[in-house]
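Here you go, one structure.
Right after this comes subunit A.
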Amino acid sequence: MQLKKSKMNKKTLFSFVAIALFTTFSFAQNRALPNKEVKTLDGSNFNITNLENDGNPIVISFWATWCKPCKKELNNIAEIYDDWQEETGVKLVAISIDDTRSMMRVAPYVNASDWEYEVYLDPNSELKRAMGVQTVPHTFLLNGKNEIVWQHKGYVDGDEDELLEQIQKIAK
Partner candidate 1 sequence: MKKIASLLMVFGVSFTGFSQQLNTGEIHGDFGLNLQSYQEDELIGATVADEVILNNAYLNLNYTKGNFATGLRYESYLNALADYDSEFKGNGIPYKYATYSIDGLEVTVGNYYEQLGSGLIFRSYEEKGLGIDNAMDGVKLKYSPTQGTYLKTFIGKSRTHFTYSDGIFRGADLEININELLSSENKIKTILGGSFISRYQERSNLIFKIPQNVSAYAGRLNLMYGSWNYYGEYAYKINDPANVLSASKMNYARGKAFTQNITFSKRGFGVSAEIHRTDNMTFKSDRDKDGKAYLINYIPTLSKPHAYSLLALYPCATQADGEFGMQFDVFYKMKKGTFLGGKYGTKLAFNYSRINGLNGGNSFLNDNTEHSPMLISIKNEELYFQDINLEINKKINKKIKANFVIANQTYNKDFLEGHVKGDYGVLNSTILITDISYKIKRGHSLRMELQMLNSKQLEDYSAHVGSYENGLEEPAEGDWGMGLLEYTISPHWFFTVQDMYNYGNELSKKQLHYLNLTAGFIKGANRFEIGYGKKREGIFCVGGVCKLVPSSNGFNLSISSSF
Partner candidate 2 sequence: MKKYLTLLSAILIITSCDIVEGPYLTDEAINPVDTITNSYVKKVLVEDFTGHLCPNCPDAARELDAIHDIYGEQIIGMAIHVSKSFARPYPASQAPSFQYDFRTQWGDNWDNFYGISEMGLPRGMVNRIGYPDNHKLSKDEWATEVSNELNQEVDFGIDINSTINSITISSNILNNVNGDYNLLVCLTESNIINWQKDGQENVENYIHNHVLKSVLTDENLSNSTSYVAGDQIETLINYDLTALEQYNIDYSANNTAELGNGNAGDWNAANMSIIAYIYNTNTKEIVQVEEAQLNN
């Protein structure tokens, strides 16, 4: 009786685990990007779901020209961006939440700072709200399928190291 039970238990256990794995795998969906539009620096509309990077990771960073830690983060990463791209193929997308008051300063600031990021504008915070961003800086990491796999609020010197670690984990 006991032998039979243990045999049955092993097999049932295995199948249950298999099912559990399958169902968890299928139901645990990573968060997708919301269907919202932002503006490019030359005034056109751009749907954020159209972001692409050939299956490589994408970093989305919300910032503003009046936000000191945001500028610090993006300037610090700018210095090592080339190395990051070479190593992981990552693309950084900087989304400015500057509204009409400071929106016109975004392009001159970005160019003067020599950033090579893709920069978009979110003047009435539509994307910011849809992604649950409350304060800037707020950084998201997307995998090759544009799914959000990691996020981080705020920035202090050295945070870019943790960001790189996360990127390396999912880079192909």
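Basically, contacts are C-beta pairs under 8 Å (C-beta built on N, C-alpha and C of every residue); 3 or more make two chains touch, one makes a residue touch a chain; residues count from 1.
If you want to know what made the cut, all candidates are chains of the complex that A comes from, given by their letters.
From a predicted model like this one, the values you see are computed outputs, not experimental measurements.
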{"item": "Selected partner (touches subunit A in the complex), from 1 or 2", "value": "1"}
{"item": "Interfacial residue positions of subunit A with respect to candidate 1 in the complex", "value": "7-8, 11-12, 14-16, 18-19, 22-23, 25-27, 29, 31-32, 34-35, 42-45, 65-68, 99-102, 104-105, 107-114, 123-126, 129-135, 138, 150-154, 156-159, 161-162"}
